[in-house]
Structure formats: C-alpha cells, structure tokens
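Missing here is one protein chain; the remaining ones are kept as they sit in the complex.
Chain naming follows the written order as A and B, and within any one chain the residues start at number 1.
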Amino acid sequence: MSKEKRAVISLITDFGLRDPFVGVMKGVILNVNPSATIVDISHEVANHDLQEAAFILYSSYKYFPQDTIHLVVVDPGVGTARRPILVVGDKYRFIAPDNGVLSYIYREEPLKEVVAITSERYFLPSISSTFHGRDIFAPVAGWLSTGIDPLKFGEPVQDYVRLPLPDLVQPDDSTLKGAIIHIDKFGNLITNIDRATFERMMKSGSGRKFVLRVGGEEVVKLKETYAQGKKGELFLLFNSFGLLEITSYMRSAAGLLKLQRGDEVLIKFFP
Amino acid sequence: MSKEKRAVISLITDFGLRDPFVGVMKGVILNVNPSATIVDISHEVANHDLQEAAFILYSSYKYFPQDTIHLVVVDPGVGTARRPILVVGDKYRFIAPDNGVLSYIYREEPLKEVVAITSERYFLPSISSTFHGRDIFAPVAGWLSTGIDPLKFGEPVQDYVRLPLPDLVQPDDSTLKGAIIHIDKFGNLITNIDRATFERMMKSGSGRKFVLRVGGEEVVKLKETYAQGKKGELFLLFNSFGLLEITSYMRSAAGLLKLQRGDEVLIKFFP
Partner (left out) sequence: MSKEKRAVISLITDFGLRDPFVGVMKGVILNVNPSATIVDISHEVANHDLQEAAFILYSSYKYFPQDTIHLVVVDPGVGTARRPILVVGDKYRFIAPDNGVLSYIYREEPLKEVVAITSERYFLPSISSTFHGRDIFAPVAGWLSTGIDPLKFGEPVQDYVRLPLPDLVQPDDSTLKGAIIHIDKFGNLITNIDRATFERMMKSGSGRKFVLRVGGEEVVKLKETYAQGKKGELFLLFNSFGLLEITSYMRSAAGLLKLQRGDEVLIKFFP
C-alpha cells in the first residue's frame, strides 16, 4: 500500500448504532491507522444472525476498491475458543470470527490464505472476554491496513468453519426449491434463486411457463422494474444482485405475504 | 478542484442502514475517487417519499462546504424512462433522479445548468434495472467529484420535473393556511410557514394577535426556546430553519396532537 493511497476498511456488525460499540471500534482503528477510510456497510444485522451478515457481505464486498479490508463482527461465541481469522482473497481481505460468517466468500472467491489470528502484539493490551470487536478485530484491521503481511498475524489454517448456505434444490426438471434469504427495508423478499438457474430451467425460447408458490400465494408475473407493477400486486424481478425477488410496487411484499427469512419458495415450470 | 482539497459528497436516500445499499454506494464512490469525503445526511427517508427527501435536502444543503455534491437517491421510478439529472448551482452540485426531489433547489438556487445524465462511460459497466444508486448515481457523483466538467455527463435540459411543494395560502388579510411538512425525532411539527410571512401578517407593532388551529387544538403562545415551555404544553417557535414549529418541551407535539405530515395548519390573525 503506497503512502498516497488511503486504506479502506468496511464494517458489518450486529452492534446497532445506539450503543458506543461501533464508534469505539472506529476509534481503535484510527488510533492504529489515522488515515484509514472506514465505511459502514451495516450495523443492524439481527443479533447473532450469521446468515444475514453473510448475505450482506456477499451482496456488497465486490463494489469496494481493491485491497479493501472487510471486517465482519457478528460474534455470539466471543471469548470462547472460536478463532479470529483473516482471509486473503484475490482482491480483498476479510477479518471475522471463524464462525462461518465468511461462507459466501469461501464459495465465491479464490482464496490465497486463511490465517488464524494469534499475534497478540496486534491486539489491544488488555483483552476482554465480551468485546473482541474492540480488543482484537479493530486493531488487527487497523494494522493490516498499514501494510503488514497477513502471515504476521498468525498461521495458515485449512479447517475454517463453513456455514451451510440456504439450499437451491432441483428435485426434477420442472421444480426448483429455494428460500427467502433476505428481506430489505422496502419489504422485498430476496430469494437464493439466481438468474442463470432460473433461465436454464425456463429453457428460454421453449415457451415454458412457471408459477412461484410462496406462503400460500402464487406469483406468475416476472417484470423488469418495480414501477411496472401495480400497487399492491405481487410480482417477481431479478434484482440488482442477480437474485429473484418477490416484490410489489410501493408496497411491502413481506407485509402482504407475512413471510420471514428462511421461508421456502417453490417454482413449478410447465410447458 | 485542487489536489489538496478533498471533495465532499453528501447522501440522502430512503435505503435505510440495515441493508447493504448505502455501503455499496460508498464503495463505488471510493473506487472512483478514493479521496472523497462522504457525509450521510439521511438514509431514513420514508420509502419513496419525495416530499420528505426534498425537505431534508432543503434544510441541510446550505451548511456544506462550497462545491459539495449533494446526491439524493429516492427513486420509485428506477429502471423506467425517468432520467438521472445533474444540477449545477452557484455553490453546489446536485445529482438525483429527475422526479422532482430537487424542487426546493429549483425554487431557492440560481441554476447554472441542469444536465440529463446519459454518458455511460461514467456508469458501472453493467446497469441493473433496480439499483441505479449503485450503477449510475454513485459512480457519476464519484467522477464529478474528480473535477470532470458537468457537461461531459450529458446534454442540458429545461423540462426537468418540478414537484408541487406544500402551499402556503393567504385567502385574506387575516388568514394563513399552511401544512406540516416534517416531523422530527423529537415530535416537533415543522410547518411551511416562514417567519417573514408570519410577521408581515402580524403587522408587528400593530397589536395584532393570532391563533393557530391544528388537529382540533388551538395554539396561541409563541416562544423563543424549547425550555420556555412547560412540559406537556403546546406552543410555537420559529425553528433553526426559520419555519414555524409546533412543539412541547420534553414532549412530542406529534404524539400529543396525533398529526401527520401533510396535515393542514390554519392561522387566524385578529386585532
């Protein structure tokens, strides 16, 4: 990292913005690297919700400048034997507790190194058993952002924790089973059904049709933009992450359907 | 923009802070201009609420450093024919969807140029139909902040969209009809009645009195500070934006009156 370039550190936590936790982490980072640029991705991850944090990271990390350090602290096991890890990818670095919150990264990115962080010289002098975001993760991110070699933070490991990601199952040629993996502020229900899989099963040009079943409702319309829908009507679109989304123009699809993250989505294709 | 000066980009959206949308926009901006200073004004605009976003911009933009780029993404028409626009004022630049969210700016600022943004070279390579905040607005703001001429982004237009702003009506010499245009976190009800209009109708020194009617209640006391009121008592003051505000010391006037934004406010003046 040249002197001219300011390091970027992104943050994802479940700490919220009312308590001082996030501000404290930023203070610690700036104490180590005063020129770091810190960017909040989200601090409103539901308490201890690794799946939500994993998805938020997955949908955002690629849009940051090369060499960005993505720091994720959702850490129900803080103070136990679970390790802090540092993952070196092709373009980005990731720091998190080794609890699977980086599972999408393991699936998507070519990994150069996964390091179990053990070098206490990069920690705060006194380590609590309840706030490693402050005592370990923030200072390690700060030091890494100054250009220190990732291998100085600990030893490479292979047995890092992978979380089972929501399954996309294809029981037969005319059925696709997925799940709602995120509900956004607008009440859009984001599924794990990607465009490529959907289009393969639609056999584009074959005249196939489909019906999506979710929460006792059937949705059959696929549109391009939110504004193409009528208010209160449910329809589908592929969102900006390339994932199928159940939505409604100017309304909350989640409110209309009373669904939650994790709920099943089924698509039947027919001639 | 000299090399020494860091460009400021402010953000107003209805994206909330739980989803990754805002963080992603910041990543995109920093990827284009690593030295930009990004300042959040609000991301908690009610979904699709152009009036609220317009007011938040109106009440804040003047307090930023000269040359600040104010980026507003409240965009129910994302992906449709509505244009992205770039507005060059005397001291500030504004980027937003052309849906009227800049209407106060058109009323308040001398405009040098309104440009319909069309130059795809300043967009992300792949444009979704649902998240132009990421794909168009953020990179355009980033490039503009590096000093690129606004006219490189597209052609000047005259037919930009103006939103009808809440009316301040004066049916006769003793009546003023306005509206609640914002309710803040403290429950203060901010009206569109400005001090100059109010004082003109009061005919200062004439001994005129007034009564303000709102939601079935009458308010007649005008004070200077919140702390001059008794707890639970409704009164008025001209707030820091120069607008008449219905308030209550240490209480929520909105809670006491059960009013909403858009509700009418009537003032009768009498000798």
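Convention: a contact is a pair of C-beta atoms (placed from the backbone, for glycine too) under 8 Å apart; a residue touches a chain by one contact, two chains touch by 3 or more.
Remember, it's a predicted structure, so these values are computed and weren't measured experimentally.
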| item | value |
| --- | --- |
| Identified contact with the non-displayed chain, of A:131, A:153 or A:198 | A:131 |
| Contacting the left-out chain in the complete assembly, out of A:8, A:57 or A:78 | A:78 |
| Touching the absent chain when the full complex is considered, from B:141, B:237, B:254 or B:267 | B:237 |
| For chain B, residues in touch with the removed chain | 5-6, 8, 10, 17, 37, 39-45, 56, 59-60, 63-65, 68, 182, 184-186, 224-228, 237, 239-240, 245, 249-250 |
| On chain A, residues whose C-beta touches the chain left out of the figure | 14-24, 26-28, 30-31, 34-35, 38, 47-48, 76-80, 128-131, 134-135 |
